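Partial complex: the chains shown occupy the same locations as in the complete assembly.
Order as written gives the chain letters A and B; numbering starts at 1 within each chain.
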Amino acid sequence: MNSKFDGWPNVVESQQFAAAWLDQEFFPLASEMVDVYKSGGNDLLRGMRMVSLFFEPSTRTRMSFETAMHMLGGRVVFATENASQFSSAVKGETLTDTIEVANEYYPHVIVLRHHDDDSAEQAVKASVRASVINAGSGRKQHPTQALLDLFTIRQKFPEIKGIKVAICGDLANGRTVRSLSYLLGKYEGVRIYFVAPTRLAIKQDIKDYLVRHNVCFEEVDDIHAVAEKVNVIYQTRTQKERGGSMEFGVNGHFRIDQSVLDLMRQDAIIMHPMPIDRHNLATTEIDPIVDNDPRAVYKRLQIGAGLATRMAILKMILAPEA
Amino acid sequence: MNSKFDGWPNVVESQQFAAAWLDQEFFPLASEMVDVYKSGGNDLLRGMRMVSLFFEPSTRTRMSFETAMHMLGGRVVFATENASQFSSAVKGETLTDTIEVANEYYPHVIVLRHHDDDSAEQAVKASVRASVINAGSGRKQHPTQALLDLFTIRQKFPEIKGIKVAICGDLANGRTVRSLSYLLGKYEGVRIYFVAPTRLAIKQDIKDYLVRHNVCFEEVDDIHAVAEKVNVIYQTRTQKERGGSMEFGVNGHFRIDQSVLDLMRQDAIIMHPMPIDRHNLATTEIDPIVDNDPRAVYKRLQIGAGLATRMAILKMILAPEA
């Protein structure tokens, strides 16, 4: 356990990060990384090797991790975009065996997305040599998403302390929501509004955690009820691939549209972990009109925060002294 | 709009290129690039990043673009080989959102193949930072294929002006044919023979375009009727994946075999955008015997032209002054 990085050199769950570490180490480094990528990258991780193992589809997370590695001059020596279907997993190999074997190829870091809730813990246990970064584990965690979410908020507000956040949508199935709640819970004075229909409400274990950490939260069933109170609306998508089903119909209680914009503060922001489901515009969770509102940060600031976050994490793990 | 590159820095459709630009800028640069790749590449695009987004299967096009980037010393920071199935597209993300988001990772160029006819236009509109290269858009366009086709012809003939080309096969569904016709239409004295069964004939909009640009063309239903007149036979495959069905039976009107070779001029060439469908040799569009004829350029010269073309395009977009 490296005290400097609060549980590093692996990223397993968002609880492992302390507020002081976020404020004093992570946010400043992530800010530096924004400058680094905007000015074309560097060679800090020259000679370092990443293996990118995705057992579930992803574009954004995989793209940001692999780009982050390239931006810092490292190599992605192996990438698989759907390991569940095209790999030794089909032949019955356990995740433990896959990770043990991958270690013998001497990568410095393994980025793992996997459908099992406990995949990250299993992988860390099996990894004798490489650092493991959880890029999404089943319904359970997506800690680097939580870090980038907080870094996004931090870029817009002077501090996380005291922030009011409405987290809206399919709260039962989204790992993003879970990881974000844990991380917000590290800060004093934070107030969370969980906005969801009863059957997709936030799970009891998260509520227990928040209670244990004296975080104020409230459950409501209409985003309009809290839109004018909050600094951040964090909207989410129906997690169809994890069995979720959420109604975001026009004029609905959970949809972000003009009626919500009208209520929101001028300095508030709207976030979303992306992608937005726009198969059907009548049921999308964010009306496209919202995209052009200056308070919508999900397509720009929040994405850039994702790249900076992954660069910062890689730097901390692979070149802590540089 | 950069006048120098006639519509660059994006490649959307073959109409954007003028004959003068092709003759004075593109062909000379592509010829240089042949020398560059044969001598092992260079470092012109060091520090440049490509994202390769393929929503439809492809080997050749993707391989030539990614190899081109590596040949010039650049990096492919992210590649997906079947984004329709393994990505945020499954989760309902629009192409616009995908491209906007990809831009925040600061790639210099996005190479896009997509099943929608208007995907390239949409992508250019959404791309605030990266150049977009259309690597095939639905049934509509495949402009870099047309460029490489013309470069192939140019390497074999002193000029494109006055060339006679028979374009044969499933002309209703192939985007290659469409892009090539538009580009040939830029040159004086070109004569095109469209050789197809009535139900798979070339579409009216292309004929209108050619008429508007004073390009002579003729529709015929047997390749033997024109084989001795032309400089180029451009054969195509049934576009099964786009609903085409074409009969190329032995002794048929549309198959390239010994009977067609016997009619052709000695200095004529046979082209094909590849791959050739050889599931069944009795119905393949090119009898394998033709492969060994010196006039067949589809497996060598035309492929090399593809690599040189993609290198030239990348150089023009990413290092115009180098």
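Brief remarks on what is shown
What we mean here is this: a residue touches a chain if its C-beta (ideal position, glycine included) is under 8 Å from a C-beta of that chain, and two chains touch if they have at least 3 such contacts.
Since the model is a prediction, treat every value here as computed from it, not as a measurement.
The full homomeric assembly consists of 3 copies of the same chain, 2 of which are present in the displayed coordinates.
In the analysis below, only the chains that are shown with their structure count from here on.
Between chain A and chain B, the centres computed from C-alpha atoms are 40 Å apart.
Across the complex, chain B is touched by residues 37-38, 40-41, 57-60, 62-64, 66-67, 70-71, 81-82, 237, 240-241, 274-279, 284, 299-300, 303-304, 306-307 of chain A.
Within the complex, the chain B residues that touch chain A are 47, 49, 51, 75, 77-78, 80-81, 83, 85-94, 97-98, 100-102, 104-107.
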